[in-house]
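Please read the structure below before turning to the comments.
Of the protein chains in this complex, all but one are displayed in their positions.
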């Protein structure tokens, strides 16, 4: 497959940096247009940004020009796919404008998720949602596909293979890392040696997005907490099933949960269970194969008809930029010939 | 009231230091015997220990002699009340030995909690448990009174005034501070910029102690997580009641929950609700009146027949040393004349 | 002595909170007017601010009204002494205006420090600087007295008693806490699990203020680093003296360095040496007598004609609010009758 030219909008933030780290080593995609939402352009990426990922900035990425965001220039750049890490208000303007120009937008922004024609998609969980792009005008016109918010993504993946047991109620407490709030994000005096038991809008997002993605009616009780950790969201979950379910059933369901067709950012094993009691932990959030794309689970417990477990999702990779790219890969696998 | 001579065993650890900080300014008690479990004696307290509380070590405490633990010396010291912060294995030997010598032991150790004659007591929650000391031989002999473990204490206090609504199920995720594991405790490489979703034995303790203290049959689903915070345990809770309960009912119940009789470490308001969404937070765990003795709650939410909330308990004060001292105060108020 | 009415300007920030914590228990001063630089007034202090100190907010402080800053109201409030924790730009307007109205201003802001008639004062180090207020119009008019910046204050105190040995060169690396940058200050993604070897303007301040306060010509080589610690500035120092100086000389000089006349925030022992190698540490920065007002030193080493040592200063107390209050106490001791 030839490399497809892609654009990254909102390229300087935490999610934007993650897009570029993932695209630098990507066989299918080649970044041809980068734009920051607050940049004035005229410099190369490496000279303009403060890189904050634990892995180094790929050298070739640092040499790409960073532009002030401009719809026409984006269209003219030759990018066929647009990855968006724009702030929501900006995304609400820019993404529909680019769709109107016929482009395929894979967005991490929440702005368009409430549009009923715009799918919120995780390929392992609700691949059928991609068909919604026909409602937007595909194949003759452009479209927008979004991924779920970071904490929802982890939970949806761990629960997807358990749908067969009849999920009825889900209690979840998240311990979310500071990178999830972007930059400058959380002031250090609010979080160093402390924790904040509130993340604006997050519990509502889990409530609505999880149901839409899983495609079932369940009762969800979320509490979202910010903790002083740079990367990785930990989630503590208790689930009630319609029938009797044992620990072994859960482990078996996760083991059987596989991606048959592969693509660069599609993990063969979407949910990987850790045996050790003290796992998973946020400091392993860039582990996995591909790195950051697997959800790790642990501590499965049975208690009076409920199943408890813990999960870890990389909020920047699977929960954001990697999720968007995986969606684009899934689209190309399915419609590569149509376009 | 004259000052009662007290001993502190296990005086050098985190809980021991908290005992001494609280006793230094206490009107009823006067430390007359300090012993460390690993000290060889012969030096004053201030020269032998590494003080790790955020408040300074009280000057008069620093000048008290620190002894190697010795039952006879403890008995001969004139201490009428023994506060124990001993490690569990040691407490299992020492506490019964001191009881046999006729002393009143108020212990933070878990060793004796499973003895059916030894009360696990929080005066605001199950004051009647104190009567168990008669089973141990009081008033002619000694006795042991324990306080609950730190995370249970916070939960029991927040739930106590809600018993009237008929508690049926409780989901709780704790975010516990590193001081709860004592010193040296958690290696820094395990917790700095990370979190550990497992605390050995903690979920079991919550399961058994909470029921005993609240005196009711409920189903509890706990998950205990260690986070990189020095002091204060945060707990995220969802509760199911027998009937319909609204947010205002909860707030009202907490507001009405009062300690009528007072003593130095008995808060007038055991549970104080915070209105702001981002509260309570661990960095306020030494706040309150008396400092560290109140449980703070916040973020009360209704959702499909359940009530969610967040609480903060100071794991060293109310959840450990302060709880023991409050128990001793309660005993003296009730039986001061009998002894 | 009757309580003197005082105002606190910039009352809501980290330094402002420290002023109020110190004034709540102060025998000489009584806060009669509080103003925030960004507050709109009309609420009591406790309802309007997010308290961020490790000690609890004093109850009586929380009930004082918090005003929008207004020169006339401040003058009419009856406050005779004004404590300023204003941002520098605002201080440059407000402090001279209040001085013109005849008030005594003790300021932690850097705005007026460069005015040759405005003393930068640490009573233990350069008490004679107070005479400068006569150049500003005292006793008939108002005046401004500033304290040094936080890292300079610690260094000046440790070096003051060593001036007698002939200080020639000083190398200092600071490890400064995040509270020194105020709120919101440092974004958490810049400092959690990292450090920043640059603090804008800080090295220049140390260079100029230290010489002015010590009143001697020395060569200073500072490097200022921000580390992920909430409170307390650690400073690593090497000093070259004119003649031969031994470790014992240093320890002796610090031991002999005493405040003979006392006042509430004047420590009897301004510089307290710690014997243990692993001391002083930031987590003891609110220790000392009075808490936060002593500079702690440690690790004195001789090496080829140089003396090395480490010091810790509480950046909010002695290095800011406490320093200002101590200056006001010093003024009242000296001129209490004149005014």
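Letters A, B and C name the chains as they come in the text, with residue numbers starting at 1 for each one.
Following the convention adopted for this analysis, a residue touches a chain if its C-beta (ideal position, glycine included) is under 8 Å from a C-beta of that chain, and two chains touch if they have at least 3 such contacts.
Every value quoted in this text rests on a predicted model; they were computed, and no experiment measured them.
> Hey, which of C:88, C:114, C:164 or C:194 is the one touching the hidden chain?
C:194
> Which residue among C:13, C:142, C:282 or C:319 touches the omitted chain?
Of the candidates C:13, C:142, C:282 or C:319, C:282 is in touch with the missing chain.
> Thinking of the whole complex, not just what is shown, which of A:124, A:193 or A:235 touches the missing chain?
A:193
> Hey, which of B:179, B:223 or B:287 is the one touching the hidden chain?
Touches the omitted chain: B:179.
> For the chain that got dropped from the picture, name the residues of chain A it touches.
Answer for chain A: residues 50-52, 54-57, 59, 192-193, 230, 276, 283-284, 286-289, 291 touch the chain left out.
> Can you list, in ascending order, the chain B residues touching the missing chain?
Within chain B, the residues touching the omitted chain are 14, 52, 178-179, 183-193, 228-230.
> Over the whole complex, note the residues of chain C touching the chain we left out.
171, 173, 175, 190, 193-198, 200, 219, 221, 223, 225, 227-230, 234, 236, 238, 277-283, 298-299, 303-304, 306, 308, 310
Here is the rule we use: only the chains that are shown with their structure count from here on.
> What is the identifier of the chain with the smallest separation between its Cα mean and the overall Cα mean?
Smallest offset from the overall C-alpha mean is found for B.
> Using only Cα atoms to place each chain's centre, name the chain farthest from chain C.
For chain C, the chain whose C-alpha mean is farthest off is A.
> Averaging over Cα atoms per chain, report the distance between chain B and chain C in Å.
Those two chain centres are 37 Å apart.
> With chain centres defined as C-alpha means, what is the inter-centre distance between chain A and chain C in Å?
Each chain reduced to its C-alpha mean, chain A and chain C end up 47 Å apart.
> Please output the residue numbers of chain C that touch at least 2 other chains, ranges allowed.
As it turns out, chain C has residues touching two or more other chains at 52, 192-193, 230.
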